[in-house]
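Excluded from the complex is one protein chain; the other protein chains are retained at their positions.
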Amino acid sequence: MPKKTYRQAINEALRQEMERDPRVILMGEDVAGGMGSPGEDDAWGGPLGVTKGLMPRFGRERVLDTPISESAFIGAAVGAAATGLRPVAELMFVDFFGVCFDQIFNQAAKFRYMFGGKAVTPVVIRTMYGAGFRAASQHSQCLYPIFTHIPGLKVALPSNAYEAKGLLIQAIRDDDPVIFFEHKAMYDEEAEVPDEPYAIPFGEANVTREGDDVTVIAMGRMVNFANQVADKLAKEKIGVTVVDIRTTSPLDRETILETAAETGRVVVVDESHPRCSMATDIAALVAQERFADLKAPVKMVTAPHAPVPFSPALEDLYIPSPAKIEAAVREVLAFQG
Amino acid sequence: MAEITPVVMPKWGLAMQEGLLAAWHVQPGERIEKGRELCEIETSKIANVFESPASGLVRRLLVEPGTTVPVGKLLAVLAEPEVPDPAIDAYVAAFEARFASEAAEAAASAPQPRQLEAGGRRIRILEIGEGGVPLLFVHGFGGDLENWMFNQAELAARRRTIALDLPGHGGSAKEPGEGDVPALADAVVAVLDALGVERAHLVGHSLGGAIGLALALERPQRVASATLVAPAGLGPEIAMDYIEGFLAQSRARKLRPVLEMLVHDPKLVTAEMVENVLKAKRMDGAQAALERIAAACFAGGRQRWLARERLGALACPVQVIWGEADRILPVAQAEGLPATIAVHRLAATGHLAHMERAAEVNALIERFLD
Partner (left out) sequence: MQLSRDQLLHAYRQMRTIRAFEDRVHEEFSAGNIPGFVHLYAGEEASAVGFCMHLEDRDHIASTHRGHGHCIAKGCDVGAMMAEIFGKKEGLCGGKGGSMHIADLEKGMMGANGIVGGGPPLICGAALTAKTLGTGGVAIAFVGDGGSNQGTTLESYNLAKVWNLPAIFVIEDNGYAESTASSWSVAGSQVGRAAGFGMPGYEVDGHDFFAVHAVAREVIERARNGGGPSLVHVKFARYYGHFEGDAMTYRGKDEVPRLMAERDCIDLFRRRVTEAALLEPSELDAIDREVAELIDRATAEAKAAPMPSEADLLTDVYVSYH
């Protein structure tokens, strides 16, 4: 099977869905780039080149560069979705949601409910998240818990290139609004990705490692860190189950609870801040539903309650690392009740 | 000087680039006979026992259990006691130095599957080997050409071999047509036509076995012989809980017990094997194609295409291989066949006899073709 980067997988998903369905359009700041400028057309293909080549393939009518005007174009994507298109809008960095959140959480998320089930809003908002890029406080946040909090939105966090293609195709075909989180530090990571289109259903967690001793529940880039830890500890005969939840909304409660109960020792790894996070959400879920099966308190590994720092020295300390995950696994393993 | 025999991580099928050495079945200082169980290896497709390719005294085991190593990596060294330890160590060092460059070369020259147009649709095939009447492998429901990973390369040493993905499966177009056995048999003939193959020896598994039977009966001029591994078409019974579970389950943890029905020893089903089945099912059109094939072939929970009454008309040599612990198609369906059909029942073997007992099945096929 061919190896492709996370970036290529996302580009391929967009291309194949645009070929399949003429209602799929792209919009965003510099998704092609060079609009109205004297130099090259398709100059950027997105700030990190993810959408490169799609404008030459599909034309300016379907790959729309926008002004830097997130309220207007995210809202336009929502309105277009409610009236018959299937737009994929790129909110360049999730940190920018502050200027357009109304259109996402008051409009897109609520149309269907407020309008008594008569609205369908198949919009996808692709956005970059995550630390590790030395991009500092306003370009490095995770923020997916905020979107997860809103009923009416679905939230996907692909953990590798294979997942990215399948989850994005599902997002585009999904009839509900989907916020699609791409980790900016993963665009060059490769995985085997089939050439053919395929969709990964939402709300179905992926168990990436199986072990009998500790269950690590993770999402996005943290899945890879958790897998590294599981592989390392396997050599010490410590069995670690790793669950990639794939989507924070819907959440695969069944797999989380089953795998938590099987080992009785749970670590939740979440790159976002610790308060009101996926880590607290999943920890509370496990504690409420499987208390009797737990052999140790649920341990959370998260970023701290602080903005993302700029200095590499500080940012490296900030990110939940494989070492921190490993320490947490050993801690729950050592716990004697 | 006495001989030193290397044992390396085998390459089972085109997808295999590395294997996990799960456990050794011997200790250094023990003697092993060729064909006896040396170790357990897990691959992306299935876990399997690795049978020693040679006889000898085990002098070194070079890979810790639980370690994943690339194909071709030195696993063990066999040599008689007169070979001194320093000579063994020098051999190992020289082998490992050579390994990196050779592995890269081998990977580059490995045969790759390709797609061709046959019968108006895209079909993926893998050809290995040259010469003689070609040997054609046809997989079963939900499988693909990689199901023959333990068989094709081995049997390709002496002849041209072709494995294909049936319509709706693997890398072939997800267009199964009517989806019944005659329609799938036509698709296989179209592949032979596209390749210019007049006649072939067929090896078919399960639904692929029924396809082999259909071709042997309806197109006798195209079929030189047929080896049928747990074939469909010999009785109405089929484990529909397998078919339905295979179609319905989209989570690995739910699919695993379904796939475990395929084998005698459930440990053979690896996490990656389950994941690969899920990946195949997720391909656009795959689920619908599989549902159509299941509806056409197994409507009402019974096999719809049956050849038992017509077996007397078979013109080519036919052998049947069946695992006695088959939970998908009962081995009792191998009973009462015409005496001209040789039946080989394998003990402690499930539905995937060609994977679970690859060496035995390969030997049966070699002998049959001779």
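Things worth noting here:
When the chains are written out, they are named A and B in that same order, and each has its own residue count from 1.
By definition in this document, a residue touches a chain if its C-beta (ideal position, glycine included) is under 8 Å from a C-beta of that chain, and two chains touch if they have at least 3 such contacts.
Keep in mind that this is a model prediction, so the values were computed, not measured.
Looking at the complex as a whole, the chain kept out of the display touches A. Of the candidate positions A:31, A:55, A:74 or A:300, contact with the unshown chain belongs to A:74. Across A:87, A:166 or A:320, the residue that sits in touch with the chain not pictured is A:87.
Looking at A:111, A:129, A:180 or A:198, the residue that reaches the missing chain in the full complex is A:111.
Residues 23, 25, 61-62, 64, 66-67, 69, 71-85, 87, 99, 102-103, 106-107, 110-120, 151-152, 154, 174-176, 201-203, 250 are the ones on chain A that touch the missing chain.
The criterion applied here is as follows: only the chains that are shown with their structure count from here on.
Centre-to-centre separation of chain A and chain B, using mean CA positions: 38 Å. Put simply, chain B touches chain A in their complex at residues 15, 66-67, 171, 250-253, 271, 279, 282-284.
Interface residues of chain A facing chain B in the complex, by the touch rule stated above, are 1, 162, 166, 194, 196-201, 204-207, 210, 234-235, 255, 258.
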